[in-house]
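With one protein chain withheld, the remaining protein chains of the complex are depicted in position.
We call the chains A, B and C, going by the order they appear; numbering starts again at 1 in every chain.
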Amino acid sequence: MWLTSKIKQAIYVLTKGTVTLPYPFSPHPAPDTFRGAPHWDHHKCVGCGGCADHCSARCILIRDVCQEVRIMLYEGSRCTYCGRCADVCPEKAITTTTQFELATDSKEDITERLELFMLTCQRCGRCFDMETKNLIDKMELKGFKYDNLEARALIPVITEHFDMKTYQKTESFSRPKKVGE
Amino acid sequence: AGIYPLRKEVPWNLMPPAAEDVAYQLDEAPEGCTTIPVGPFHPTLHEPCHFAVYVDGETIKGCDYRGFMTHRGIEKLCQTQVSYNEIPFIAERICGICGSVHATAYSQAVELAIGLKISRRAEYIRTIMLEIERVHSHLLWIGVAGHLIGFDTLFMQAWRVREQVMWFCEKLTGNRKTYGMIVIGGVRRDITPSHADELRGLLNNVEKETHQVYKAIVGDTAIHKRTKGVGTITKEETIKWSLVGPVARARGVNIDTRRDHPYAAYDEMEFSVPVVDTMDVWGTVLVRVLELLEAIKIIRQALDKMPTDGPLLTEVLEPIKPMQHAISAVEAPRGEAVHYIITGEENRPERWRVRAPTYPNLQGVPMMLLNNEFADLPIIIGSIDPCFSCTDRMTIVNVRSGEKKVMTKMQLEEISRKSR
Amino acid sequence: MLKKLAQKAFPRSLWLYHCNSGACNGCDIEILNVLTPFYDVERFGIKLVASPRHADVMLISGAVTRPTLPLVKKAFEAMPSPKLVFAIGSCATGGGCWFDTYNVTGGADKVVPVNYYIPGCPPRPEAIIYGVALALGLVDKKVAPVEMKQMEFPVDMYKMNKAWEDRNVIYKLLD
Partner (left out) sequence: MDIAAIFINILVFLAFAPLFEGCVRKITAKIQSRQGPPVTQPYYDILKLLGKENLTKGNWGFTIAPMLALASILSAIAFLPVGNYVNALTEYADIITVIYLLTLGGVAVLLGALSSRNVYAGLGASREMITMMMVEPVLAITFIMGALKVQSLGVNVTITAILQNGYTWSAGLMVLVYLMALQAFVGRQPFDIAEAEVEILEGPFIEYSGPNLALFKYYLILKQMFYATVFVMVFIPVMKSGYYPVDILIQLACTSVVFVIIALLGSTNPRLRIDQAMRYYAVLIVLSLCAVGMSTFGI
């Protein structure tokens, strides 16, 4: 009983032969769908912070030095390589590379630092956001345009679909002399 | 120490004073026994937990357990810092081996809470991922069991067979173990037909190898000597201690969450639940090998019956209303993992409670250890395939009097039994 | 002479002692995986031993939780002198997803002086072997901190913004 099962095991084992991979001396690459270390492409990145918001290990840190410059630091030591940032990025700036040989002797080696030039408005210098959520832009979409920041007076302006009637109306338009006229 | 971290007003990153000096009071050894500390870094346990075993000569007379060294405050973190979509990725890292079990249980709980119906195809892919995880978890356990009784060849061969499953998962999901496939509302990556037939080929030779390993070890009297009659616990005791998973199925208790409360796509799968009544560790070995073969059958059925259309991920459009309750149970390779969730405001759950399969099984360990040899301790503890990183202790705090009462194991059982 | 000889023999036979201080045992299974047939590290003479007294290399996996903090320190002191410490997995290098919760004291380097970090969650067995080979000096480091600056003026962004601004200006319609 004991001997037969031992022989069976020995045969089963010896037919398998040695299967050790000569790894460090010959590469054993990860499949291309592998979620390795994420890599930022600073040309595409607009600094929206979506990845920082959705990182489950909270290891992407954003800091606005001044109006123009935003610094994004990817702290690789805590990253759990879940590939969430690559899914969430609107500009597809983050790609999860198949890089898995990340052994280092100092933690700073696996970090990525981005310094992004944030577009600012020429006149007021504040960050410009082509989003259409704030009230002024909503008004603009309805066909109004304010001519200067101080007066903030709204004058009706023709919208994309041009029609002559509104064009004549604007010909005779005169600026209100007093506020609230 | 008077700090109740799960309360709302306690910040999540508060660092309580170091408790080096507060030694945990283990109950003292019965007379005539020496206490052997099976310490936190024991090679058999792979995980930090402290068993103080009372040994009289070679036979074990009693054992007390101080665990929960891997408690990482995940529930507090997920209630304060992280929003709904990140939690499946943290839930996966609760336990290294049964990762997608926790992710599925969590996602199902949230979907139940908000009444989201995910597509049939996503449910099938979830079933396949769970069964792949069961295949490689059982292969892992057979190897570790071999290692614990000193039979390293079984360890090496079982893990050699398991390696192909890991490579396939790496190709399919991008990571060997934490798949990251299962999120709220469905699945992140699709199983293309090329993946499907690669999986079928893989399953054929894994099944062939498992049969060979099974034939080799089932007749081996040397293994029988080490596992038969070891860690025996009767069927009534199993029910009283409410053990779950293969440990209970090896003692004749016929429970299986996949069949009792079907979830994902298990209602359309026919599979038989292996139940053995040999009451000892050898039964657990048999149940796990048979379950492994069952899992392979399930994956084949799922691959054939999978609908080809249907979105992978259904979006959740309106914001999640707070104060929705939901509970979901998933059959992990070790037992039954139950997740309970209360949805909260600003896109974060109010309360998320995880009860992992190892928690009830661990209550049964002192019973199993009684008057066995000390040399059998690793295989008995190994037979429940402990995953301490999942377990969490239940501490009841009544806020008015501020008095803290730690639920003893018995009371815990009464409450859960009353509800059954 | 014996000292020189022993120094030369040290990298050829490393004995590992595995400390799991609060990990989800994903990294522990990968550490055991490194001994299995496909990635066999025993060809470098590496063996898993059971007591810190025998070991030269201490593998820490898992963000050191509060109860295991003193134990990891004690295990580190129990090891004889020429010793290395490897931090396996993101939990040990930086603390993983839960680096700042109330029961976790962050990465292993807050507890013991760590020589080599092997990030990954869980790191592939090849990554662990690569870390060991790096320690043995067989391979060199493949990662370096990446610095990217976007200071030059993004002309395309400016044009796109200009087009957005004068999309409804009146005089443009006349000409």
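Definition applied: a residue touches a chain if its C-beta (ideal position, glycine included) is under 8 Å from a C-beta of that chain, and two chains touch if they have at least 3 such contacts.
Model, not experiment: these values are computed from the prediction.
**Q** In the intact complex, which of the presented chains make contact with the chain not displayed?
**A** Listed by label, the shown chains it touches are A, B, C.
**Q** Looking at the full complex, which residue from B:His42, B:Arg121 or B:Arg162 touches the chain that isn't shown here?
**A** Spelled out, the listed residue whose C-beta touches the missing chain is B:His42.
**Q** Write down which of C:Arg12, C:Lys74 or C:Lys149 is the residue touching the left-out chain.
**A** C:Arg12
**Q** In the full complex, which bits of chain B touch the chain not displayed? Write them out.
**A** 34, 36-37, 42-44, 58, 146-153, 156-157, 160, 222-223, 225-226, 373-378
**Q** At which residues does chain A meet the chain that is not included here?
**A** 6, 9-10, 13-14, 16-20
**Q** For the chain that got dropped from the picture, name the residues of chain C it touches.
**A** 2-3, 5-10, 12-13, 15, 36-38, 40, 42-43, 45, 49-51, 53-54, 56, 78-82
In the analysis below, only the chains that are shown with their structure count from here on.
**Q** Per the centroid of Cα atoms for each chain, what is the distance between chain A and chain B, given in Å?
**A** Chain A and chain B have C-alpha centres separated by 35 Å.
**Q** Using CA atom averages as chain centres, what separation in Å is found between chain B and chain C?
**A** 26
**Q** Among the residues of chain C, which ones contact at least 2 other chains?
**A** Residues 37-38, 96-97, 121, 124 of chain C touch two or more partner chains.
**Q** Which parts of chain A, given as residue numbers and ranges, touch two or more other chains?
**A** Those would be 19, 30, 56, 58, 80-82.
**Q** Applying the document's contact rule, which stretches of chain C touch chain B when the two form their complex?
**A** Going through chain C, the ones touching chain B are 17-30, 32-33, 36-38, 48, 50, 52, 62-63, 65-71, 75, 96-98, 100-105, 121-122, 124.
**Q** Considering the complex alone, what residue numbers of chain A touch chain B?
**A** Its residues touching chain B are 1-2, 4-6, 8-9, 12-13, 16, 19, 30-31, 33-35, 54-56, 58, 80-84, 87, 96.
**Q** For chain B, which residues count as touching chain C in their complex?
**A** So the residues of chain B in touch with chain C come to 3, 5, 10, 12-16, 18-20, 39-43, 46-48, 68-74, 76-77, 89-90, 93-97, 99, 140, 143-144, 155-156, 159-160, 163, 170, 175-178, 387-389.
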